[in-house]
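All protein chains of the complex are present and in place, except for one that has been dropped.
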Amino acid sequence: MKELRLMKGNEAMAEAAIRCGADGYFGYPITPQSEVLEYLMAEQPWKRTGMVVLQAESEVASINMLYGGASTGKKVLTSSSSPGISLMQEGISYLAGAELPCVVINVVRGGPGLGDIQPSQSDYFQATKGGGHGDYHLYVIAPSSVQESSDFVKKAFEVAFKYRIPAMVLSDGAIGQMMEKVELFEQMPRRTDEEVIAECGSWATTGKTPDREHNVITSLDLIPERLEEHNHKLQAKYKEIEENEVIYEEILCDDADYVIVAYGTSARISQKTVQLAREKGYKLGLMRPITLWPFPKAKIAEYGETKKGILVVEMSEGQMVEDVRLNINGKIPVEFYGRSGGMIPTPDEVLTAFEKHFM
Amino acid sequence: MTEEIIIAGFGGQGVLSMGKILAYSGIMQDQEVSWMPAYGPEMRGGTANVTVIISDDRINSPVLNSYDTAIILNQQSMDKFEKTVKPGGLLLYDPNGISKHPSRKDINIYQIEGAAEAARLKSGKTFNMVVLGAFLKLKPIVEFDNVIKGLKKSLPERYHHLIPMNETAIKSGMKIVKEIQKL
Partner (left out) sequence: MEIIKSENLVYKKTSAMTDKELSYCPGCGHGTAHRITMEVLEEMGAIQDTIGVAPVGCSVLAYEFMNIDMQEAAHGRAPALATAIKRLWPSKYVFTYQGDGDLAAIGTAETIHACNRGENIVIIFINNGIYGMTGGQMAPTTLPNMKSSTSPYGRDEAMMGHPLKITELIANLPGVHFVTRQAVHKPGHVRKAKKAIKKAFEQSYAKKGLCFVEIVSNCNSGWKMTPNDANQWMEDNMFPYYPLGDIKVDGQLVK
């Protein structure tokens, strides 16, 4: 049954977590994402589905609770905003190293440092290039609406469990705080303990039975040859993800001479710019990477052959633009327009930048 | 149909909840809506504003430079948003506390004595509903029944006994809205 609600992005992610049958949430308050924990505590999912919700003493504790929780084979998530996510990086690296599925939500705010609490996209590097120490990637999916905030929590869990990797939902303060109409997906049952054991008992800490060796979850291996082999295994997995899990959206790109590449809130704003540009007769389209890792490399590379120029729009000083340039490889001009520190570009500003560079 | 609205005033005037009720009303009649607040410390006591978009189509930018309608409830917001109304658009404001009245000639301008009317109704908290009524009179983009439904959705159940009072306030806002300049 179709269930429509007016919700903030943060609330939609919390509700989605309950509905996709998550077993546990562990988090710590930080603006602009505190509504996630607030919503869960008000909603009392332990009564609805048996889901555990716990306010931790810090982001460090949250991510380590996630590490413990994910090791049991259960579905666990946390959420935070930029400075809190920085604190979690060590734990995220452990989760990646130990090949544990989980979901981390980052509702990005202005930085660096304590920065401010306004929307930003300046955590792109951190999210897509690993973030913590070691050779690893997260699956990173970026919603641009409240609807997608809900849908992508579910999607992130699916991919996390399919490949046994940590997944990140990269939102921002605007989408987190904004209210829109959401069509909620139906409640999925939480797996029973028996189902968890059946699905994850081969690797998770489910309790050693006499018929199997003990399961150990660790990211430590003091033997370099073995650790290198483990890294190769991770890389093979990442390659598979790059081949199978890229998602992007194109709007009015078919006949376009020029394309704006933008994700999340910037993509929403740029879509309006495209509308304004079309009214002026410019053949402009929008390409929105939905998965930021894996990045839609092939599609971007194709623009090098088919388009005249690209404008990358971000709420940062220019991060994703590096990946776009890498894949365009000098074939056509790639220009950048960004606002940072919590400033949100307006559709007119973006149009002016486009005209300055290309018209 | 797409209506792009900015509602701006002091924190505590019910700016955000007015926007929320409007957004919910849109959902009740199966439209797309977005409600984008300026959030943060400025919400606590200072100015508050929210961008509400109601549309038949998928909404692109939730952040705008210009609006079909500006609903303005204090002087700071007048200074900031009068210039953002699209030519031919609507500026609705409460003259209470306004020292510098709008001067543009290319927009429709209406006044709503929201604060005074709420005082007369002996319910200061219905101020925002009086203003909402005035807006709906001028731009009936959502049906009255759907507004009441939206009100029910956005109010916690323990406040549902206040709905008749809000309904009265909306209706009186519809009645008393005053034309200043019509194109």
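Per-chain numbering from 1; labels A and B assigned in written order.
One rule holds in what follows: a residue touches a chain if its C-beta (ideal position, glycine included) is under 8 Å from a C-beta of that chain, and two chains touch if they have at least 3 such contacts.
These figures come from a predicted structure and were not determined experimentally.
The hidden chain, counted over the whole complex, makes contact with A. In the complete assembly, the contact with the undisplayed chain comes from A:M65, out of A:M65, A:V107 or A:A156.
For the options A:Q187, A:T205, A:N231 or A:Q275, the residue in contact with the chain missing from this view is A:T205.
For the chain missing from the display, the contacting residue among A:L37, A:V76, A:C253 or A:V312 is A:V76, taking the whole complex into account. Residues touching the missing chain, restricted to chain A, are 23-24, 26, 52, 54, 56-58, 60-62, 64-69, 71-72, 74, 76, 90-91, 94, 193, 204-210, 214-220 (touch as defined at the top).
The rule is short, and it goes like this: only the chains that are shown with their structure count from here on.
With each centre defined as the average position of its C-alpha atoms, the distance from chain A to chain B rounds to 34 Å. Within the complex, the chain B residues that touch chain A are 20, 23-24, 26-27, 32-37, 39-41, 59-65, 153-154.
Contact residues on chain A toward chain B in their complex (touch as defined above): 4, 6, 31-32, 116-118, 173-174, 177-181, 265, 268-273, 275, 344, 346-349.
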